[in-house]
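Note that one protein chain is taken out, while the other chains of the complex remain in position.
For clarity, chains are labelled A and B in written order, and residue numbers in each chain start from 1.
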Amino acid sequence: MRLTVERRLEQPRWLGLVVPVVSVVFALLVAALVLLATGHDPLSSYRQLFDAAFLSTGSIDQTLIAATPLAFTGLAAAAAFRMRVFNIGAEGQLYLGAIVAAAAGLYLGGRGGASPGVIAAMVVAGAGGGAAWAAIPGVLRAFFRTSEILTSLMLNYVAGYLLTYLIFQSESYWRQTTGFNAKVFPTGKPLPSNAVWPPWLLHAQGGIDLPLGAGIALLAALALWVLYRRTRFGFEVQVLGDSEGAARYAGVRTRRKILAVMAISGALAGIGGASQVGDFAHALDGDPNGLQKQGYGYSGIVVAALGRYNPFAVLLIAFLIGGLDNAGNTLQGANFPSGLVGVIQGIILFSALGGELLVRHRPRVVRRASVAEATPLPGAVQ
Amino acid sequence: MNNALLVVLIASGVAYGTPLLYGALGELLAERSGVLNLGVEGMMLVGAVMAFWTVQKVTGSSALALVLGVLVAAFSGAVMAAIHAFLVVTLRASQIVSGLALTIFAGAVGLSSYLGSDLNLADKPAAHTFHAIFPASMQGWPIVGPIVFGQNPLVYASWVCVIAVGYYLARTRPGLSVRAVGESPGAADAMGIDVVKYRYVHTIVGGAFAGVAGSTFTLALTPQWVNGITGGAGWIAIALVIFAFWRAELCLVGAYFFGALQALAPELQARNISLGPTELWTNSTPYVATVVVLVLVSWRGAARRLGAPASLGVPYVREEG
Partner (left out) sequence: MTKRKLALGAIVLVAAVAAVALAVGVTAGSAKSNGAFKAAWIYVGPYNDGGWSQAHDEGRLYVQKALGKAVQTTYKENIAVGAQFAQTVASLAAQGYKLIFATSYGYVTPQLAQKYPNVDFEQATGTYVGKNVSEYFGAAEDTVFLSGIAAGAAAKCNTIGFVVAYPIPEVIRHTNAFALGAQLAHPGIKVRIVWTNSWYDPAKEKKAAQSLHGAGACVLGQNVDSPSTGEYAESVGIPWVGYDSDAHQFAPKSWLTASVYNWGPYYLRRVKAAMGGSWKPGFYYGTIADGFTKLAPYGKGVDTKARQLIAKQWMRLKKNRGAEFTGPLYDQSGKLRVPKGKKLTVSQLYSMNWLVKGVIGSPKG
C-alpha cells in the first residue's frame, strides 16, 4: 500500500483558489499545535500577526516596504523559472543593481539634474547592473551548458563581499567620507535630494505611503505578463519551459532565449536593488548587518513558486509574505522566541508547497503492483 | 617546519573542511538519487544544536556523551531531510523551494534558534569535546604531524566515510542502482528498482550526514552554541558536490581546499603578508573557483560523463516517464 499522486485529468479553476487557502489554514492549525506545545496562545499570536501585518496604523506602510523588494525578486524568479532557467542569483543581482543605481544617483543627482530624469536613470542603471550580473551565469549556461543553479548561487557570495568591500573596506565613490559621522563608522554617501524616490501618498486608512518601487513593480508585472502571454517571445519561452525537445524541434533559438531570460530576470532583481537605494536607504547599504541580512533574493524564489510564476499572483504573494515577515518582527520578543517565527513561516511554506501540488495532482492509494496496472487508462472513469 | 605557511594551511584546511566534507557527502548521496536538497544549512544547524544539547545533558564518560551527540545529530538531520523527501518525492513539490523552505524552517531564524534558546544552551562551553587522540610527540612530526595526527576523531571518521561512500557508489549493487535512479528514473523503474524508496533513503541519509556536519562545529571546532554557528557552511557544501564532479574522493580534496582558503586570510595577516584587498579576494576565491570548475565540467556535455545526475532536480512521475 502506498500513497502517491497522479495528475488530474482536468484542473477546475476553483481549485486554484481553494487549495492555497486551505493550505494556509491547515498550516495555521499545525502551527497552532506547535504554539500550544511550546506554551504560547495561538489565537493571541495569530491576532498579533494579522494586526501587525495589515490592521494596525502604519502596518500597511511597513508591509509594503517589506513587499516591494520581494515583488522584484519574485518577478525575477518567475521570469526565469518559467523557462526552467533556475536563477538563484537574484540576491546578488539585487546588490549589483543597488551598486550601479547608487552610482547613477550620486553622480547624476550631484550634477543637478531634474528629479524624474535622475530617478529614471537609476532605474535603468539598476536594471543594467542586475542584468549584467545575471548575464554571467546566463552565458555560462547558454554556451557552456553550466548549471545556472550553482553559478548564480556562487555569484551571490561574490556580490555580497563586493558590496561590503565598497563601504566597509575601501574609500570608494559610494562611501561617505566627509563629516564627523563618516569617520566614526563606515556608511554610504547619502543620495542628493533629487535622487530620492518620492512615495505616493494614498488617502486610505489614515494615509498609506506607496513606495515608488511598488508602483514600478506593478508596471513590471504588467510588462512581464504581456511579454510572456502576448508576444511570440513569450510563447517560445513557455514552450521551452514546458518541453525543451519540442521547442528545439520547432526551431526555437535556445541559447538566445536563455541569455534574454537571464538578463530580464537579472534586470528585475536589479531594479529591486535600485528601489532599495532610492526608496528606502537613500544611500548604498554595505553594512553586513543591513541589506545583506534580509535575504530578499532567496525569499523571492519562494514567492515566485507559490505564485506559480504568474506575475500578478507574484505581486499578491509578495504582499502577503511581506506582511508575514513584518508581522514576525512584531511577534518576537521577550515572551516569544524569534526562532518560533521561522518555524511558523516554514510550516506555512511547506503547507503551501504541498497544497499547490494538489491543484494539479490528486492523491491516491495504490497497492504495490506492476507499472502497467498502476497507470490508469486515459479517460477511465474514476 | 611545521609552522610553514603551507603546512599550517593544509592542517587548517583539514580541520575546517571537515564539516564541509560531511555536508558534501550527504548532499552527494541525495543528488545521486536525483534529489537536490538546498536545506543543508538548516539540517546542519539542527544537528549542531541537538548534538550540543546531548553532551550538556548526558552524564558519564566523555566518549559516551560524544558518540551519543553525534548519533543524535545524525538523527535530527535525518528527520529534517525526511520532511524534504516527503514533499519532493511523494508530493512532487519543487525541490528548490522545498529546500529553501527547510532552511527557513530549521535554520538560524527557525527551529535551531528556538531549540537553542528554549533549552538554554548559550553561555556555557560544551561539557565534552573531541580532542586530538594521538600523543603530542606524534603531532610534532614534520608535516604529517599537524596535518594527519593533530586532528580529532571526527576527521578520521570522515575519511572512512569518503572511502565508504566512494566504494558504495562504484562497486555495490545498491550504489549502482542509485546512480541509475539519478540518471534515468524511468529506465531504473522499468528495471524494477524502487525509485521512490531509493530517493527517500538517500535523501534521509544525506540529512544524517548534514547533522553530523553540524555536530563537528559544536563538538569539535567551536564547542559553544550560538544562533547560526555554521555560518553558511551548508551552502558551501552544496557547491562542493558540483565542484567535486559528484565524486566522493574529490569531495575530500575540495573540502580541504575550501577550508584552507578560509584559513588563508588570518594566516596572512598574522604573518604580516598583505596582498591588497585580501579579504575580498580570498573570500571570493572559493566561489569563483567553483564557477570555473563548473564551466570546465559542463563544456560540451562533459557534465554527463563527469557525473551530474541527469534527473537532478526533476521529480519522477511514473506515467510521464
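Just so we're on the same page, a residue touches a chain if its C-beta (ideal position, glycine included) is under 8 Å from a C-beta of that chain, and two chains touch if they have at least 3 such contacts.
All values derive from a computational prediction rather than experimental measurement.
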#### Entry: Residue touching the undisplayed chain, where the options are A:Ile65, A:Met83, A:Val118 or A:Leu166
A:Ile65
#### Entry: Residue in contact with the excluded chain [from B:Ser12, B:Ser76 or B:Ser184]
B:Ser12
### Sites on subunit A contacted by the missing partner chain, in the whole complex
12, 14, 18, 21-22, 25, 28, 43-44, 46-47, 50-52, 56-59, 61-62, 65-66, 164, 168-169, 180-181, 183-187, 280-281, 285, 287-291, 293-294, 325-326, 329-330, 332-335, 338
### Message
What does the interface between subunit B and the hidden chain look like in terms of residue numbers?
### Response
3, 8, 12, 16, 108-109, 113, 117, 122-125, 217, 221-224, 226-227, 229, 231, 262-263, 266-267, 269-272, 274, 279
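The working rule: only the chains that are shown with their structure count from here on.
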### Query
Taking each chain's centre as the mean position of its Cα atoms, how many Å separate subunit A from subunit B?
28
### Contact footprint of subunit A on subunit B as seen in their complex
36, 83, 87, 90-94, 96-98, 100-118, 189-190, 196, 235, 238-239, 242, 277, 279-280, 283-284, 287-288, 290-291, 294-295, 297-301, 303, 308, 313, 317-320
### Message
Under the definition above, what is the set of subunit A residues touching subunit B in their complex?
### Response
2-7, 38, 86, 88, 140, 144-147, 149-151, 153-155, 157-158, 161-162, 165, 169-170, 298, 301-302, 305-306, 337-343, 345-347, 349-350, 353-354, 356-357, 361, 371, 374-375
